[in-house]
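As you look at this complex, bear in mind that one protein chain is not there, while each of the others sits in place.
Let's turn to chain A:
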Amino acid sequence: MNSEKKGELSELKASLRQFAGSRAPGSTEAKRELFKKVISYMTIGIDVSGLFTEMIMGSGATSDLVLKKMCYLYLCSYAASNSELALLTINFLQKDCQDEDPMIRGLALRSLCSLRVKNLVEYLLGPLKTAIRDSNPYVRTMAAMGILKLYYLAPASCNEGEFVPALKRLLMNDPDPQVVANAVCALQEIFDKEAESGSGPNVNGKDWLLSKEVIYTLLNRIRDFSEWAQCIILALAAEYVPQEPDEIFDIMNLLEDRLQHANSAVVLATTKVFLHLTMSMADVHQQVYERIKAPLLTLISTGSPELAYAVLSHLHLLVTRAPMLFAADYKHFYCRFSDPSYVKKLKLEMLTAVANEANTYDIVTELSEYAANVDVVIARESVRAVGQIALQSYDVNGIVDRLLQFLDMDTDYITAETLVLVKDLLRKYPEWAESCVAVIGGVSHTAVSEQPAKAALVWMLGEYGQDVPDAPYVLESIVENWAEEESETVRLEILTAVAKLFFKRALECHRLLGRVLKLGTEDGNQDVHDRALLYYRLLQQGADVAQKVINPEKRAVNEFAETQSSEAKDRIFDEFNTLSVVYRQPSFQFMAKEQPKAGASSEEDPATPTGVLQGGGDFAHQELLSGAEKEEVAAPPPTASNGAETYSAPNVLDIMSGPPANGNAASVSGDPFATSTGAPVADNAPSSSGGGAGGLDDLLGGFGGQSTSQPQPPPPAPALQLVPRPTLDAGTFQRKWGQLPVGQAVEDSFAPAALAKLTTPQALLRHMASNSIACMASGGNAPTFRFFFYAQNADASGFFLVELIVNTAKGTASTKVKAEQAHLVEPFVQMYRTALQSF
């Protein structure tokens, strides 16, 4: 703060003092002006806490509401940092809490509860207790929120004071909807907090909130609530588990008209209720999709761009679950000139997702127009979208032509994007090599400056050099600039490409190869050096041996690895209508970084790739994150000290299954492109992940003779393998259950976090299903739920039947297992318990 400001502040202080006790006519106006000045300083971040005494003296006794409110605002901002002086305010706040005017009572109570000073809690309890029973609803709304504020300040006093039962009473009986809504908010937060920490008298409070009685009370008067309160109640209803199918239809009929609401938050909240209620009824679920389509599209068209973005993010999630649903509506996702780039990017992804046989031609034509767009970012994304659609196997023929036409546009960034895509395409559809390579040969390498594009071009020259007459000479001139080539990825690419071309056109290339190997072995970069040396030694063993390692037969990549597991996607679906959908991450991934105290932690989580999370769009970035890194993020964040070890472990494993993104470990492979596009999944094992795993593996076993690279033996198979998706009809289950004796009975306990998730049994069912254990039936009332599961031995020899009884109040899980093959009970129970514990 400069001295000028300091001067102003002390002047303010003096003026405030002067008017403090004054009741002269006009003094209220003068005080208002002074207070305004203080608040305006506060707004721009100047610390005016030094005026605390003067502010209280100046307003304590005033009856002017405008002045009072400004004083309250000031108090709530600075009381916490002036806890000693805050005591001075208690007197008049308490007095105001008993004022005749309900508005003053409400204002005073709100301020009193917002002071956030721990040692003043005792003064709060009395007024709060009175306010809950106040005759005026305005005061009661403040009281409901006041209890929540008290809970954060002093949970113990809150729980002793019988405030929670009072809130429950308000929720069930208060005539004013906003009082009810605030009671719901307060209870939900208190219950969630205690369930999360696993302690407190209301650990299982949520069960009460989700009981039929409460949900029906709220839903029956849903129209009385403000649109915001409706959203909160609908979010609660989405977690409700109906006891009989009729309920589902009752609730949906009741809420049907909410889908016509102009507020997108209400529509999305209703959508969530519909989707979650019908999870187990496939055909009704499908009808729900049909029903919500038009309202959601309307929200995108008529809302502000920000809301269009929020709704589009949800549509994107729905489309990945039901791609056919929007296939006919693809024109709705065409970009508009006026759309901001974050909307355009999402729309491009929607177009990619809905593309199918019928509409691919139209979509690709439209995308090609965007490629000529002045907006470079969108032009690039459009080219990528075209490539992405080609990889989805629709109308590859037409798209390859289109991609090659992009090269004619003679625009460097378009050329760059196109080269990378053509490379990916060739890995999946080698049969297109001939037509692509003819065009690629014509691309002037001097016009390509971006690193991934250059790497792609070099790779194609090496891989298809036999068909490009100039290939050796083009490579030669690229080698000329070795010293200027900053990217080691490109230098590694050059090494491999020249070596591969040598096997095809030895006469033209052997001098070039010699030169490159020399440059490589003298290179400052360790990876480049190592690879050059490796090639050199391999070649010493004979060209045949070297070729088998450097340029093995490749199989087309059938499917590029998904960047996200289906489990993560299900989690995001569970968290419909939350930020998870926008970020495309389950909440635990972005909520984990929560710091309870401001500025406490400076240790950055080493595994987190980026501090900034954004929704949508950035698929280029996501693609570059390899499976290895993804898993890192998913794993519980390692502490700073052991971060290094935890980081390396999955990496090592990953080399076996698919090369990591940064290309360090797998850089010796013959197909280095496995490194840049995420791990490829090949159609069968031996050549999986290109030459990456095989090549490295082979080298580890000595450079020796045998050619075909064997994959790393799989980890020791568990004694028992289960059928991933067992099938068993209910009748057979019942019969078997009746016939078989109990093989084993076990007692487990659930962690509180898992219990919290159990509010929707679907989460557990999905989790078990992902462990090859399917559900036959489930039911029960809180706190006791009963599940019947079954699984089948992989050799189809027999079934395992499970009865699970969960008591959410006690956190216990009692299991009875019956097996058709008694000797397998033991290993099965082991698998089952592991699955259960990991929930």
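Throughout what follows, contacts are C-beta pairs under 8 Å (C-beta built on N, C-alpha and C of every residue); 3 or more make two chains touch, one makes a residue touch a chain; residues count from 1.
Definition applied: contacts and distances are computed from a predicted model.
**Student:** For the chain not present in this complex, what protein name does its UniProt entry give, out of "Vacuolar protein-sorting-associated protein 36", "non-specific serine/threonine protein kinase", "Adaptor complexes medium subunit family domain containing protein" or "Elongator complex protein 6"?
**Tutor:** "Adaptor complexes medium subunit family domain containing protein"
**Student:** Quick one: say which of A:Leu268, A:Leu367, A:Cys436 or A:Ala568 touches the chain that got left out.
**Tutor:** A:Leu268
**Student:** Which listed residue (A:Leu34, A:Val48, A:Met70 or A:Leu275) would be found touching the missing chain in the intact complex?
**Tutor:** Only one of A:Leu34, A:Val48, A:Met70 or A:Leu275 touches the chain omitted from view, namely A:Met70.
**Student:** Of A:Ser301, A:Ser435, A:Ser477 or A:Ser838, which one is in contact with the hidden chain?
**Tutor:** Within the whole complex, the residue contacting the unshown chain is A:Ser301.
**Student:** So that we can see where the missing chain sits, which residues of chain A does it touch?
**Tutor:** Residue positions of chain A that touch the missing chain: 36, 39-40, 42-45, 65-66, 69-70, 72-73, 77, 80, 103, 110, 116, 141-142, 145, 148-149, 178, 181-182, 185, 189, 226-229, 231-232, 235, 260-265, 267-269, 294-295, 297-299, 301-307, 309-311, 313, 331, 334, 336-342, 369, 372, 374, 376-377, 408-411, 575, 577-583, 587, 590-591, 593-595, 598-599, 611-617.
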